[in-house]
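Removed: one protein chain of the complex. Kept in place: all other protein chains.
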Amino acid sequence: MDEKKYQQLEQQITPKPKYVKNCVAAFLVGGLICLIGQFVALFYISFFDFTERTASNPTVATMIFISMLLTGFGYYKKIAQVGGAGSAVPITGFGNAMISTAIEHKSEGYVLGVGGNMFKLAGSVIVYGVFSAFVVALIKTILVGLGVVSW
Amino acid sequence: MTIRKILLLGFILVLLAGCSTSIGFKTVNTTDVDGQRAETLVKEDKRIKNAVILIHDDRLIAGLRVNTFERFKKRKIAKELSKELEKLYPEMKITVSADSKVLLETNKLIDEKNEKNYAKKMKKISSLVKEET
Partner (left out) sequence: MNKRGLLTFASKPVIASTGVTVGPLEMKKSPFSKYADKNYDDERCGLKTNEQGHAKMMEDACMIAMSKLDKTPADAEFVLMGDLVNEMTPSNFAASTIGVPYIGMFSACATSVSSLLMAALLTESGMAELVVAGSSSQHNSIERQFRYPLQYGSQKGATAQWTASAAGVATIIPYIEGAPIITCGTIGIVTDLGLTDPLNMGAAMAPAAADTFKRHLEGHGSTVEDYDLIMTGDLGKIGFELFKTLLDRWEFDVSSTFRDAGAEYYGKHPEFLAGASGSGCSASAYFSEVYDKLLSGVYKRVLLIATGSLMSPLSYQQGETIPCIAHAVEIQMK
């Protein structure tokens, strides 16, 4: 049996991922997470001295806290199985990536285990987040320098 | 199954109710200067759907809510209006913001109808707007 023929057969038999269903689920789950985030932000705006701009920090912290609880009790995994990208893209997914590794590596101790591995999955988000921010800032600086756009 | 339907209905109702809260346009003026000009300026701006303007002592605070699809430009809109209001009232300290906090707080202040608090609270709102991040 040669490789190509088998791979064709494998393609036929393996069920195709349900892209439309997954997209809808991701949209709903992601939207629901953001809706909750919006309510949290509104809570901080109405009851504390935060403006729309400054409320984002405590909102992020609260969302990560909620995600931490859900991860610890094993619910986030279940949400992610339904939501896919919808639960991975919001800040809660970032929190989940960090917290799950921290829980996982607790058995190796706090320094080499938790500390050393916490950013194992989330680290690439930070690296490429910072890198892409740098690139975008560079492009904008050049464009402003050329007088195409203004700040 | 029925519980799900009720939940869904409740959810939709809450959503729709959330959409319909409207403050409209409101102006409160405790000074002798002409507040009408500020109100017409804001009202005539098509991009703004709600606005609360409070004029007290030497301060003017305008809290705006812009149309949904103008939200990306809300800081720019607030800046433009701020400049125009500064032209109209050169002697006043002017705070214009499209941040919903300003709208909410100013509206609350007006609803409380306690003029003694105005100066203090208005100063606080102005300082909140200046805060970054």
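A and B are the chain letters, set down in written order, and residue numbers restart from 1 in every chain.
Note that in this section contacts are C-beta pairs under 8 Å (C-beta built on N, C-alpha and C of every residue); 3 or more make two chains touch, one makes a residue touch a chain.
Keep in mind the model is a prediction, meaning the values are calculated, not measured.
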For the chain not depicted, the shown chains it touches: A
Per the touch definition above, residue among A:A61, A:I103 or A:A137 touching the missing chain: A:I103
Residues belonging to subunit A that touch the chain removed from view: 1, 3, 6-7, 9-10, 13-15, 17, 22, 71-72, 74, 76-77, 79-81, 83-85, 87-88, 93, 96-97, 99-101, 103-105, 107, 121
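We take it that only the chains that are shown with their structure count from here on.
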Whole-Å gap separating subunit A and subunit B, where each centre is the average of the chain's CA atoms: 33
Subunit A residues within the subunit B interface of the complex: 45-46, 49-57
Residue ranges of subunit B touching subunit A (in the complex, touch as defined): 97, 99-102, 104, 124, 128-129, 131-133
